[in-house]
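What you see is the complex with one protein chain gone and the rest in place.
Going in written order, the chains are labelled A, B and C, and every chain counts its residues from 1.
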Amino acid sequence: MKKMRSILCLLMAVLMLFALTACGGGKTDGGKTPSGEDASAKFNPGPKGDEKITLRIGTTGYLGRFLSGLAPEESHSACNAVFDSIFRVDPWTKQIKSDVLDDWYWEDEHHFIMKLHDGVYFSNGQKATSEDLLFSYENHQERGSNYLSGMYLDLDKCEIVDDMTVRFYCEQQNTRISTAYIHLYCKSWSREVGWDSPEWYYPVASGAYYVKEYVADDYMVLHVRDDYWKHSIDEYYVEEYYYKYYPEAATLFMELELGNLDLCVIQSTDYSRYMSEDNSDKNYNVVLDATGSTMYMNFGFKDHDIWYNKDLRLAFAYGINWEEVGMLTLGDFYVANNGFAPKESPSYYDAGTREYDPEKAAEYLKKAGYEPGELSLKACMMDNASYKNFGQAVKYYIEKMGVNIDIQYADVSASIANWVQGGYNNDINLLFAAGGDARQCVTGSLNQANLWPGVTFAYVDDDHFQELYAKLCDPNTTQEDIYKYEKEIQQYIFDECLIIPFAEMNSAFGYDQRVIGPEMVKAITFSNRYQLTELGLRSNWERYQ
Amino acid sequence: MSLLEIKNLSIHFVTRYSDVHAVNGVDLTIEEGKTLGLVGETGAGKTTTALGILRLIQKPQGRYESGEIIFKGKDLLKATDDEMRSVRGNEISMIFQDPMTALNPILTVGDQIAEVIHLHGKCSQAEANERAVKMLEMVGIRAERAGEYPHQFSGGMKQRVVIAMALACNPSLLIADEPTTALDVTIQAQVLEMMADLKKGRGTAMLLITHDLGIVAENCDDVAIMYAGEVIEYGTLERIFHNPKHPYTLGLFGSIPSLDKDEERLHPIEGLMPDPAALPAGCKFHDRCAYATDECASCEQELAEMESGHKVRCARVMKGEI
Amino acid sequence: MAKYIIKRILWMIPVMLGVLIIVFTISYLTPGDPVITILGSGYTPEKYAAKAAELNLDKGYFGQLGSYIWGIVTRFDFGKSFYSNLSITGEFARRFPITAALGIFGCIIMVVLGLPLGILSAVKQYSVLDYTLTVIALVLAAMPGFVLAILGLVLFGVRLRWLPITGLDTPKSWILPLATNAMPCVAMIMRQTRTNMLEVIRQDYIRTARSKGLSERTILWKHALKNCLIPIITVTGGMVAMVMAGSIITENIFNIKGMGTYMYAAIMQRDYPIVNGCVLLIAFIVCCVNLIVDICYALIDPRIRARYASSGKKHKKKAHKEVT
Partner (left out) sequence: MTRKKQRDEKLAANLTELTRKQGQWREVLMRLVRNKVGMFGAILCIALVILCIGAPLFTKWDPYEQAVINKFIYPGREHIFGTDDFGRDLWARLIYGGRYSLLIAFGATCFSTCMGVLLGSIAGYFGGRTDLLITRFLDILQAIPSLLLAIAISSALGSGPFNTMLAISMGGIAGGARMMRSVVMSIRGNEYIEAAKATGSSNARTIATHVLPNTIAPLIINASLSIGGNIMSISGLSFIGLGVQAPTPEWGSILAVGKTYIRDFWPLVVFPSMFIAITIFGFNLFGDALRDALDPKLKD
């Protein structure tokens, strides 16, 4: 009697398992086209009267430290609020602007002049001088951060003209010096506390917000300064940012659903579920926004001469179903794009597509002189979701083509270290300009392609390409010429199959409709970073009132 | 009026696979202050009968098919649980066979005795402890050992504790289920002698269950011999020992090796106990009985009175053929 | 008896030392150079040497081990995290109480729920209650922890909105994490209690107790329960280790800032000082629990208490391992 009942137990156990999971799952039938923008007007977010708010932001990235440029990447958004940036992109005009410089220009081939605004004060009351301006670049070399790469700066030859101007010396002209993400550091304070002190969690800076509270890997509170030199305190609508870290993305989205968060980045799985359900009455909404960076596969030219053989590159172009790889890697964020600028950007150019054709791929492979199964490649990728998906998707097609590939996944910092100078064992790899470029231009996406030493596999060892790229980076080429060259370089890349672009990266932001509108969210966010100083100003909110 | 009368008691154990008839129509009576010996091979239903009296048969499987157990005029089978609880340990108490496992290993000996006194004696805990210590001294255990644990006592000493516990509330009937089987011979005699003294002193009736005829001879007033769940011979000690009639009883006495003759081999009764789940019809002993006839195998046997104070369940005996 | 406890505590020191050495060796053998990961890309040889010296990575295995042990023993300093440069001990001070509280409450729930349910299903064998409890136990024991946690989160947090889903500020928010972390252990304890109880109920001394006229309830609580506690305590000891290890998964999903999330982040960033520190502290808790388990044995079972006392003289031996 006891025997039979135990078998019954198993059946009931399996049934219960079934029921538990089924009721946990929601219903879904594939994602629809993004339509988050038509938020109903019944929520009228934005400032009413002169009240101030606390904005709650959720993130799955580590809060990190306020020392920009060190792995793992510190929280860019928080640095943007706490420090004044020497150069950053104006979210409204999408052009380069500066918080602290009155003027900046190329004096001649080698000299770049920066004029500091007279009246910038740090939070410890000290006035900013050209010493601090120069120090803001020197510290990166001193600390070994890779932000100076690509500026061809020779810091010994830079000199201070007067207490508000600095003349920088560069071996060759470049645009990177005026687009890189550099903050104004206070030299005396930095020297006093040194780079390793925990003081850097409550930095002395000239930005609009100061760090009121910081709990590692938990939350931080940025509060607006009442003695900010640029704007008075009542110009600010957002009094405080409450920045909370969530290790688990699923929990982050649920917090948004329950109304405990005002702004956060959401995953493609949550996004596709959101789009498939009717959300008219929900207090939160989602907006999709191009991050300005495109996704492309690089051939590791440097030290891997197999890639100088064009047939092999073409075999890869035809042998991999790029549309499918895009969909598998990015899910509902996938937008097909064969160029190096997002579709919205004026520099967008579709150089043409190579349809997935296994026979042609086999042909090219034989023409390149490899029997199926003869060639074997190695790659080391980051172990975050999109790289893992890309690795799985590509590995399937490459092996189907008859090429063996061994993909290792390493954590963020180990893979960066591996990409940049160790190992060189990357025959192929996926890259998307991590920082993205708010100006959504080709040079922004290709910034690693001409950089040496930089990301080892991204360098394109082709003279004509480097020549075209140099023209693009030359600051004095006119805007029309830039567009012309951008088209030319993208066409050249396609014809020579130097790099295979296949997707444009969107990211989705969840926001509380009662607090903030979709246009504001799109404006102040690009590639998962928030322009918190801009978001704080009441005037910016009134644009969309 | 006798202290305890068991009339036509039958207990069956019903499981999915088999229906075990452990006890089939047992009739026994125990007089005030007297000792009844219950003798039989293992599996004859002796212990089941004893447990039946205290209604300790395992609930789901065990079932009281029929019969009554009249104790001091009250039928215990009809009694409510509370009534039974006030009887157990107070009016009727029991000693079990294996002393090694009969005591709770994690409670002190004194506590275990005091527990039953406190429960039935309706006195304070302190007084219960006192009486417990007195009981221990009566069974020959030093008072200061009351605070010790069962694992600190030998087998014999443990049995003494169990006896002390059983007699603590001065019960009118003591059921002893093979009290000395697990002990070696020397301790056996001491324990039995002690039980006899205590019994005489307090006038306690006893149901002594054993398969050792020597013990029965010395301690019992009446004897009942059980076979396959039935009492096959029942009578006073003299009648049974001097004039055994039932073939099985003769076999039992025959299998005791006599001291004066030098015998090479023992004389066991051939064959095995019948399977209680599939009892043969008619006389249960007929397939092992030397005098069995076809008639024995067919008709049911009655426990009839052969002479005063001596009953036998065998038609041939009643007809005087054996 | 007290002598035995002191002896056991003394024995904990070499065990903890052993744990420390094992954990350190494992992380020492891990490939990947911490200095490069800290300095990032543009490192120069002399900066590399300076940083290596600072993290005393240049002293070779025994040097590092020595300074690591010395740091912990004297200043209770677990060193600094590679990335955040914050002292680990400070973080532990803040996070350890949360995980410890979760662990202790988890254990209490385990015992408070597991024991009675086990007894109930043992006493009422083959009843409907027995089977429903067995089915629940089977499902909970077979489901990996994180599936249970996320299901609970989705079901109670988002769908029904009864319980808050993150943090531990309101008492209500303790329910979900504790439930999902302790449930599998409750199931195991329930099964263990049931088997033990079934065994104990069949013992002779229970029949003796019944023959003494005690009511079923007293027999259950006074006689049966105590006897079947011993093997259950061993299982509970084991469960505590499981609950502590399970905290990594639960704290992550419920966003509780305890040792679990700290260690998870450290594993992801390959931040070895933190991983070592967390493992050490959790191992310490498990050692303490094992000691408490041994003491509970002695409290409950006089036979073991006797053996402990006598073992003080003879060679060291933990007797209770044989009993269970």
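As a convention for this text, a residue touches a chain if its C-beta (ideal position, glycine included) is under 8 Å from a C-beta of that chain, and two chains touch if they have at least 3 such contacts.
Since we're looking at a predicted model, the values are computed, not measured.
Chemist: Of the residues A:Asn44, A:Ser232, A:Gln392 or A:Ser539, which one touches the chain left out of the display?
Modeler: The missing chain is touched by A:Gln392.
Chemist: If the hidden chain were put back, which of C:Ile69, C:Ala100 or C:Leu151 would touch it?
Modeler: C:Leu151
Chemist: Taking the full complex into account, find the residue in A:Ile96, A:Leu328, A:Ala368 or A:Leu537 that is in contact with the omitted chain.
Modeler: A:Leu328
Chemist: Which is it among C:Val73, C:Ala142 or C:Leu299 that touches the chain not included here?
Modeler: C:Ala142
Chemist: Counting contacts across the full complex, list the positions on chain A that touch the omitted chain.
Modeler: These residues touch the chain not displayed: 2-4, 6-7, 10, 13-14, 17-18, 21-22, 24-26, 28, 30, 249-250, 267, 269, 272-273, 324, 327-328, 383, 385, 388, 391-393, 395-396, 409.
Chemist: Just the residue numbers, please: which parts of chain C touch the chain that's not shown?
Modeler: Counting over the whole complex, chain C touches the hidden chain at residues 11, 14-16, 18-19, 22-23, 26-27, 29-31, 138-139, 141-147, 150-151, 154, 199, 202, 241-242, 244-246, 248-249, 264, 267-268, 270, 275, 278-279, 282-283, 286-287, 290, 315-316, 318, 321-322.
Basically, only the chains that are shown with their structure count from here on.
Chemist: Average the C-alpha coordinates of each chain, average all protein C-alpha coordinates together, and give the chain whose average is closest to the overall one.
Modeler: Centroid comparison flags C as closest.
Chemist: Taking each chain's centre as the mean position of its Cα atoms, how many Å separate chain A from chain C?
Modeler: Computed from C-alpha means, the inter-chain centre distance equals 40 Å.
Chemist: So the centre of each chain is just the mean of its C-alpha atoms; given that, what is the distance between chain A and chain B in Å?
Modeler: From the centre of chain A to the centre of chain B is 90 Å.
Chemist: I need the residues of chain B touching at least two other chains; which ones are they?
Modeler: none
Chemist: Please output the residue numbers of chain A that touch at least 2 other chains, ranges allowed.
Modeler: Counting only residues that touch two or more other chains, chain A contributes 1.
Chemist: Spell out the residues on chain A that touch chain C in their complex, using ranges where they run on.
Modeler: Touch residues, chain A against chain C: 1-2, 5-6, 8-10, 12-13, 16-17, 20-21, 23-24, 62, 64-65, 69-72, 141, 144-146, 148-149, 196-198, 200-201, 215-218, 246-248, 250-251, 254-255, 257-258, 260, 410-414, 416-417, 420-422.
Chemist: Quick one: in the complex, what on chain C touches chain B?
Modeler: Residues of chain C touching chain B: 126, 203-205, 207-215, 222-223, 226-227, 300-303, 306.
Chemist: Would you mind writing out the residues of chain B in touch with chain C in their complex?
Modeler: 54, 56, 60, 84-90, 93-94, 96, 98, 101-107, 115-116, 119-120, 149, 151-152, 162, 165
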